[in-house]
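Excluded from the complex is one protein chain; the other protein chains are retained at their positions.
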Amino acid sequence: MDRSKGRTVNQLAEMTGGRVIGDGTTIIWGPAPIETAEKGQITFLANPKYAPMLPLTRASAAIIGEDVAPPDLPVIVTKDPYLTFAKVAAFFLPKPVWTGRISPQAAIDSDVVIGEGSSVYPFVSVGAGSRIGQRVTLLPGVVIGREVVIGNDCLIYPNVTILDRCRLGSRVIIQAGTVIGSDGYGFAPDGRAYFKIPQVGIVQIDDDVELGANNTVDRAAMGVTHIKRGVKTDNLVHIAHNVVIGEDTLLVAQVGISGSTKVGNHVIMAGQVGVVGHLSIADDVMIGPQSGVTKSLEKGAVVTGYPAMPHRTFLKTSVLIPKLPELNKTVQRLEKRILELEQKLDLQTKTDPD
Amino acid sequence: MDRSKGRTVNQLAEMTGGRVIGDGTTIIWGPAPIETAEKGQITFLANPKYAPMLPLTRASAAIIGEDVAPPDLPVIVTKDPYLTFAKVAAFFLPKPVWTGRISPQAAIDSDVVIGEGSSVYPFVSVGAGSRIGQRVTLLPGVVIGREVVIGNDCLIYPNVTILDRCRLGSRVIIQAGTVIGSDGYGFAPDGRAYFKIPQVGIVQIDDDVELGANNTVDRAAMGVTHIKRGVKTDNLVHIAHNVVIGEDTLLVAQVGISGSTKVGNHVIMAGQVGVVGHLSIADDVMIGPQSGVTKSLEKGAVVTGYPAMPHRTFLKTSVLIPKLPELNKTVQRLEKRILELEQKLDLQTKTDPD
Partner (left out) sequence: MDRSKGRTVNQLAEMTGGRVIGDGTTIIWGPAPIETAEKGQITFLANPKYAPMLPLTRASAAIIGEDVAPPDLPVIVTKDPYLTFAKVAAFFLPKPVWTGRISPQAAIDSDVVIGEGSSVYPFVSVGAGSRIGQRVTLLPGVVIGREVVIGNDCLIYPNVTILDRCRLGSRVIIQAGTVIGSDGYGFAPDGRAYFKIPQVGIVQIDDDVELGANNTVDRAAMGVTHIKRGVKTDNLVHIAHNVVIGEDTLLVAQVGISGSTKVGNHVIMAGQVGVVGHLSIADDVMIGPQSGVTKSLEKGAVVTGYPAMPHRTFLKTSVLIPKLPELNKTVQRLEKRILELEQKLDLQTKTDPD
């Protein structure tokens, strides 16, 4: 814990915009989860149902929501305790320190510009004509192609590959092993074999995007595969050529988006979702885990399933699918009872005197 | 645009086998999509339904199918306008130029042979006894194990790993981050723990194969994991040990094929398909997205679903699954009506004088 960073509860509340109840002059040296917090640390309560744990914590302060009765501790009251805690934690936690220099074991080709304060680690390769901004970190094994443009304050983890002519904005984070600018999957049938369609577009990644580990983002056939401001992807996500991902959209692990699909702003796709090509997924759509999306979706749609259907329908059908054997038997029994009824009625009619 | 490469419409038609209507002496300098094409460029119309866009294009020529009325432009008429355009585009687009030499920052072990015209970039490692053909490109961070054999004109993107004794044919393209020759997933239960089965086979990849980014292709336990001529995989595809993939087969993103399964020629598996082990998937099979294949499939089968079923059946069931709650209610109502009928009939019988 960085003791030079002690801050009063009042100071933390001012930084994050919360309201203090209790002794705001208490000094805090770091953040901790409620169960493991010690004296001098601040903790948080994101879910009111855990409120009974608050009196048991050894923390010196807590961040709580407006719906929680303040405990016998100095507290910061805020609309979103989780977010406030994240900001406090980000303040206290040590930032990694990078070298701020270009390793002599890196391979920098001709006509490369690297901005001030950037760190280029051993075994990083930067191709001819690329321009890297200021305070960028390229960790070991990163490969930057030719004529790549990277903005300021980007953090590129080891063994990431960013291929020719792709562009990154500022404050972009790419986790390890991810590939940006691989060829799109485009082949034209030529008899029984396939002819490779040239993939000459690029990938453009805007400011504040974070891509997880071992993602793959294909360059456009022509034009741009575009990942807009604030998008966050989890690990092993696949984004095909000419896809557009709107601002602040979340793609959870192992999602796959097929070619030319346009995804709106503030969409959430849960893990292992697959989306077919050439669709339009509007803003604020939510897609449940493992769903298969085969049709365009309108603003605010909430879908799940294979194929995807309204989430409420999915919940109902999910209960019924395991009961299909029962339903099937019921129908067989009904058929039998109908037959019996028919026979009875038939018999009646036959035996009927008229 | 490479102006040294201007060609008349007649010349392009001759190159690709099409028939010219209109002024075949018009000179073309490059390809472009119909919306963005400029004077001097050639465009194409793959789908007749977009024919009304043709008169609006600024392109100087177009490639069209035989079912489209020729517009007021020089055109190349062909059976497959998309393929013809791809060939024209491939002709015009600049090919990347590689160094054609071995970087002093590469690590080449003993007894390695590298053919003429090959490019070995910084931080490439080639293990003892490997043989690399002519005009092969090994981009930065590529790791070639020991006794690997690579044919001519292969293009291996950054951070690809090709492990000991694996073999590649000629004109093979491997996108970034892909792993060839990782150990197969073989463990024998030994009490509660597992004993690792030695994986001593190899991966063999034949001519004209292209593998996407971050694929994994496991070596055989014994023998060969075999990817045959012309196979094209998309990103994040998994191919297990002892699998065989037939010629000109397409595996779309995130497909997974389990151990020892044999896939025929000219099969297409859409995204996120999973195939269990030890199956036989015959030639010309098509498998829809996210399907789970648990049984062998005969030549030409078209299946989708989880588990996979004939595609036509899948389409019908897909419509019915969201209607299951309705079907369930209908059956409950029918049961009630039957009960009423039974009671009525029973009453009749009882009140019946005889």
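Labels A and B are assigned to the chains in the order they are written; within every chain, residues are numbered from 1.
We take it that contacts are C-beta pairs under 8 Å (C-beta built on N, C-alpha and C of every residue); 3 or more make two chains touch, one makes a residue touch a chain.
Computed from a predicted structure; not experimentally measured.
Per the touch definition above, the residue from A:27, A:53, A:324 or A:347 contacting the chain not shown is A:324. Considering the whole complex, the residue from A:18, A:177 or A:201 that touches the absent chain is A:177. Considering the whole complex, the residue from A:83, A:188 or A:302 that touches the absent chain is A:83.
Within chain B, the residues in touch with the undisplayed chain are 107, 123, 125, 141, 143, 159, 161, 163-164, 177-179, 182-183, 185, 187-190, 192-198, 200, 214-216, 218, 222-223, 236, 238, 240, 254, 256, 258, 272, 274, 276, 290, 292, 294, 305-307, 309-310, 313-314, 316-317, 320-321, 323, 327, 330-331, 334, 337-338, 341, 344-345, 348. Residue-level contact of chain A with the missing chain is found at 32-33, 80, 82-83, 86-87, 89-90, 93, 96, 103, 105, 121-123, 139-141, 157-159, 173, 175-177, 208, 210, 212-214, 230, 232, 234-236, 247-248, 250, 252-254, 265-266, 271-272, 289-290, 306, 318, 321-322, 324-325, 327-328, 331, 334-335, 338, 341-342, 345, 348-349.
The rule is short, and it goes like this: only the chains that are shown with their structure count from here on.
Taking each chain's centre as the average of its CA atoms, chain A and chain B sit 26 Å apart.
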